[in-house]
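Missing here: one protein chain of the complex. Every other protein chain is in place.
Right, chain A next:
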Amino acid sequence: MDGLSIDQRLLRHRATGLTDEQVLSMYRTMVLARLYDERAHLLQRAGKVPFHISGIGQEAAQVAAAFALDRERDWFLPYYRDYAFVLAVGMTVRELMLALFAKAEDPNSGGRQMPGHFGCRRLRIVTGSSPVGTQVPHAVGVALAARMRGDELVAFVSFGEGASNQGDFHEGCNFAGVHRLPVIFFCENNQYAISVPYSKQVGRARIADRAVGYGFTGVRVDGNDALEVYRVVREARERAIAGEGPTLVEVMTYRLAPHSTADDDLLYRTREEIDEHRARDGIVQFRRYLTECGLWNDEKEQALLAEARAVVDEATQYADRAPYPRPEDTLRHVYAE
């Protein structure tokens, strides 16, 4: 192996400020998100739900980022693949399922939006939409307002590398740079904007380098290395709170699933390419790390899978049986009532 003693390996998460219990909690959240995502895909294929858009392959980075934030105070503006992120900041699998089934009790939208369009005031998850990148200036506005109010927190906004070509990304970064606002711009570079590969979206440039143009720090990090993502986001948060302004984090990850249930990804990439990335899956790597640390074993894995499956089963049944909104509810909440 790497020649390090168990203590030295343990040092890696402890050195970044994470306890053993926290890294185990991170791992459980990643696995739960993966099982939810796989079930959502099956439910769509079985005709039980209209649509699913996957976050598979990006869970390790999302959970690591969430754990590096203050989950009691910070504000979150996630994008549509961030199931693992929203689970890590307090959403439940049942709530995700209610959104997937488009049921009235869905806290994100009451069964109005596509799944993955998160929003929950209770958890300070700001409501999002489908035109990509529009949430970036919102995050800047949240940070500006928090500073005006004297509230110590950061606004965390995520998006894909596709959205990083939108004007709203650049306008938002520039605005935040001018005012040195406490924002973390978290770009989940999963290599594809639906079918268009990174080389045709951004060319040879690195998204992290765009931060230079706005006068703040940009960091590229391996999204399959949860501890490294944690460290980078934690440092970004410390800078933000210290008044040192925003950080752009570019997380190198890979979308293991097709864009959505309406996409055939083998039209534009090969099975071999996907398998190669699957072998580097951040969840697998994190499990290996925990095992090497002596914190995890096959028995615990089986128990976790059984427990997570039970949670997903219960949530599926609950959401399936839950009522839709009433027809007349269609007319409600256009304006304040």
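Note that in this section contacts are C-beta pairs under 8 Å (C-beta built on N, C-alpha and C of every residue); 3 or more make two chains touch, one makes a residue touch a chain; residues count from 1.
Assume contacts and distances are computed from a predicted model.
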Candidate names "ABC transporter permease", "Cytochrome C oxidase subunit IV family protein", "Alpha-ketoacid dehydrogenase subunit beta" or "NADH-quinone oxidoreductase subunit NuoH"; UniProt protein name, chain not shown: "Alpha-ketoacid dehydrogenase subunit beta"
Hidden-chain contact residue, picked from the options A:140, A:193 or A:308: A:140
Candidate in contact with the missing chain, chosen from A:92, A:174 or A:285: A:174
Residue touching the undisplayed chain, where the options are A:52, A:81, A:117 or A:231: A:117
Interface with the unshown chain - residue positions in chain A: 75, 106-113, 117, 119-121, 126-127, 129, 131, 134, 136-146, 148-149, 155, 167-168, 171-172, 174-175, 178, 332-337
